[in-house]
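Written out below as structure tokens is the structure these notes cover.
All protein chains but one are shown at their positions in the complex.
Per-chain residue numbering starts at 1, and chain names A, B and C are given in the order in which the chains are listed.
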Amino acid sequence: MKLLDVEVTENRKLAEDTYEMTVATDASISIEQPGQFVHVLVDPPHYLRRPLSIASWTEDTLTFVYKTFGPGTKTLTNKRRGDEVNLLGPLGNGFPLPEDQHVLLIGGGVGVPPMKGLAEELSRTNNNVSAVLGFRSEAEVFYERELSAFADVTIVTEDGSYGKSGLVTEWLGKDADIFYACGPNGMLKAVTKTLEVPGYISMEERMGCAIGACFACTMETCDGGYVNVCKDGPVFPKDKVVLP
Amino acid sequence: MKLLDVEVTENRKLAEDTYEMTVATDASISIEQPGQFVHVLVDPPHYLRRPLSIASWTEDTLTFVYKTFGPGTKTLTNKRRGDEVNLLGPLGNGFPLPEDQHVLLIGGGVGVPPMKGLAEELSRTNNNVSAVLGFRSEAEVFYERELSAFADVTIVTEDGSYGKSGLVTEWLGKDADIFYACGPNGMLKAVTKTLEVPGYISMEERMGCAIGACFACTMETCDGGYVNVCKDGPVFPKDKVVLP
Amino acid sequence: MNLTRDLPGLKLKNPVMPASGCFSFGKEYAAFYNLDQLGAIVLKAATGGSRFGNKTPRVAETSSGMLNAIGLQNPGVDAIIENELPFLEGFQTPKIANIAGSTVEEYEEVAEKISSHVSAIELNISCPNVKEGGIQFGTDPSLAAEVVKAVKHKSRVPVYVKLSPNTSDIKGMAVACEQAGADGLSMINTLTGMQIMKDKRKPLLANKTGGLSGPAIKPVAIRMIYEVYPHVSIPIIGMGGIESAEDVLEFLLAGAQATAVGTANFRNPLVMPEIIENLPDVLERYGFSSVQEAIGGAHDETNVSPLYSP
Partner (left out) sequence: MNLTRDLPGLKLKNPVMPASGCFSFGKEYAAFYNLDQLGAIVLKAATGGSRFGNKTPRVAETSSGMLNAIGLQNPGVDAIIENELPFLEGFQTPKIANIAGSTVEEYEEVAEKISSHVSAIELNISCPNVKEGGIQFGTDPSLAAEVVKAVKHKSRVPVYVKLSPNTSDIKGMAVACEQAGADGLSMINTLTGMQIMKDKRKPLLANKTGGLSGPAIKPVAIRMIYEVYPHVSIPIIGMGGIESAEDVLEFLLAGAQATAVGTANFRNPLVMPEIIENLPDVLERYGFSSVQEAIGGAHDETNVSPLYSP
């Protein structure tokens, strides 16, 4: 966990309202698991940082994908190669990595990016990886080609404009040993209900500090306790937290 | 008076903490007199615009000089060639132009820039122009060469590190028919006391709207009324307003 | 898209008007656009006699906002009627006179004189920048009720009361004003604040304190309007930090029937016409087919009883 100014090496549009930013890092920032995130400073008058999943990384770069959902992320689109961005990270706990399994990755919308780093890591430990990625429509589809290098990819669009038509839950298949999911709460609920095998899900909550100090991002756990998404998550075993 | 986004064509350092920005304008912005000003938008979270005198202009450019006095003007230094800046202007009433006179220009610090445009205009109407420009020290001196093209220039520094030593009031000479002054209130007070010939002075007040709508910049007049610096000024005959 | 609102004394073609004190008497902004585009014109506060106001500096910048301590500078009600209102006669849009005073009698005098020239009065009991009057009326419900009753008695037109946010009980203030006969409420005036100069070791404003306005205070304005709305049956004109049509919609959802834009005019003199132009699209984007439909939309309807719905 570091606080650092990093230089933007690329900031490109991936799909409708969706951008991929790559920044130069150094060895001091050691990412442990896919599914961890960074807390990114945006321009004033936006005051809070924005939590964004690490999509992929190398020894000296880090890439994240952001949807320009509101005005804060929009200011990130102004950054050009050579500009600086301030990051806090890597934060939280990511996806634990299995070996020799048939793994199913499920990503919905901006839940897709962490699946890229995850697929890459999984492919190193002799897993058989499938991925089902859901988008609203063709214009929003991204990372199909990038994930295909490591997984057997199915694209699903809600309006059927590309790939399969409908919701990801209709195209999950039956033979996974374990699943990993990131996406809207509705999707996570449906997926955990549909799939009986063990699984991990990545949660979103609005955050203040992103390090466990402000209790902004608390969720109830199924055993009646509570966790902070930023520090105890964002990835949890599928039956750990009460999905809202 | 227009509100417009203009493109920066140059933004260069002139002297210590002092920058000159030139922007591309079009014919729609018609500057009437030297001494008018523009109200410049700076980056958030700074909310108010910054009033800055027009230093000089051509048919399709406008130049102003700003001192990075506080954090708002500092954000202007980030603007590069090609970036946009939003201006409101030209605003207020500038210096009325005489003919065939011996004119004395007196500028102190960031009161110097409007003297450049003024000297240029005065030189067109057969005036004999002298200028006494005061700065704190050598590092802050600017526009000596630029003004010398139109006026007989004397530079005065408070610490004597360049030109004459002391305050501008000690080097005003005796033979002007009329004077024009812009600078700190202390200087304006001293100048209007020292010089018996007619004169015009340019005032500063903190501003909200800069168009006369908020009454932020009111000054008492010597006859017991009031004026708004932004709309009725910033240039006034020397005995119009009560100097604070 | 129907943007109209029909409020006591005010047939608004759209719910956007200037906030008092940020628009003088209209002339300056008329150089930028036709004032008839506005829902209404709201004038700078008028007092009985002429006032010079506070010494300068009168404004200071703050994060996402500003402080002002103009101190009710104005030429006095008679001079306003004689010199300022004639210019506005050329415009059809309703005019609202903001009135202030140090005593109940002064409020009465101003209301009586100016009310035959305007469509409504905005009773400023909340100006934080004058020594006597003003704020005391604005933080004590019984004093507020007294001045509202007195002004209602003298005014020929409906009276909107402008509430101060510097209170622990905005609901109590609002209800007291309604009971005293107010026809509407304006919310909010500025929060009292201060900035200190570190070099000079004293407050920047000559008046020491000033009123905080701008986007910084928007969350306070929204909360207060949301809090008051279910408890009154008179309309609320909402203001505090509005910069965009999206902001206007947020105020409507909180319970405002119309909105006013103050400080944002200083950043962008065209902000009001721009907001009015964008409003139909913004309403549509969020699924509304009129301004009316959005009003109070953030309230759980079952909890809301005596709503104002003309």
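Observations on the structure shown:
Note that a contact is a pair of C-beta atoms (placed from the backbone, for glycine too) under 8 Å apart; a residue touches a chain by one contact, two chains touch by 3 or more.
The structure displayed is predicted, hence computed values, not measured ones.
For the chain that does not appear, the touching partners among the shown chains are A, B, C.
The residue touching the chain not shown here, chosen from C:54, C:166 or C:189, is C:166. From the options C:59, C:81, C:191 or C:258, the residue with contact to the unseen chain in the full assembly is C:191. Hidden from this view is one chain, which touches subunit B at 45. Even with one chain removed from view, subunit A keeps its contact list with that chain: residues 1, 3, 41, 44-49, 72, 88, 205-220, 226, 231, 244.
Residues 62-65, 67, 139, 164, 166-169, 191-196, 198-199, 201-203, 208-210, 212, 214-220, 222-223, 226-227, 241, 246, 249-250, 253-254, 286, 297-298, 300 of subunit C touch the missing chain (whole complex, contact as defined above).
Here, only the chains that are shown with their structure count from here on.
Taken chain by chain, the contacts link every pair, so each chain touches all the others. Distance from the subunit A centre to the subunit C centre is 46 Å, each centre being the mean of its Cα atoms. Measuring from the averaged C-alpha position of subunit B to that of subunit C gives a distance of 36 Å. With centres set at the average Cα position, the gap from subunit A to subunit B is 54 Å. For subunit C, the set of residues that touch two or more other chains comprises 63-64, 215.
Each of residues 44-45 in subunit B touches at least two other chains.
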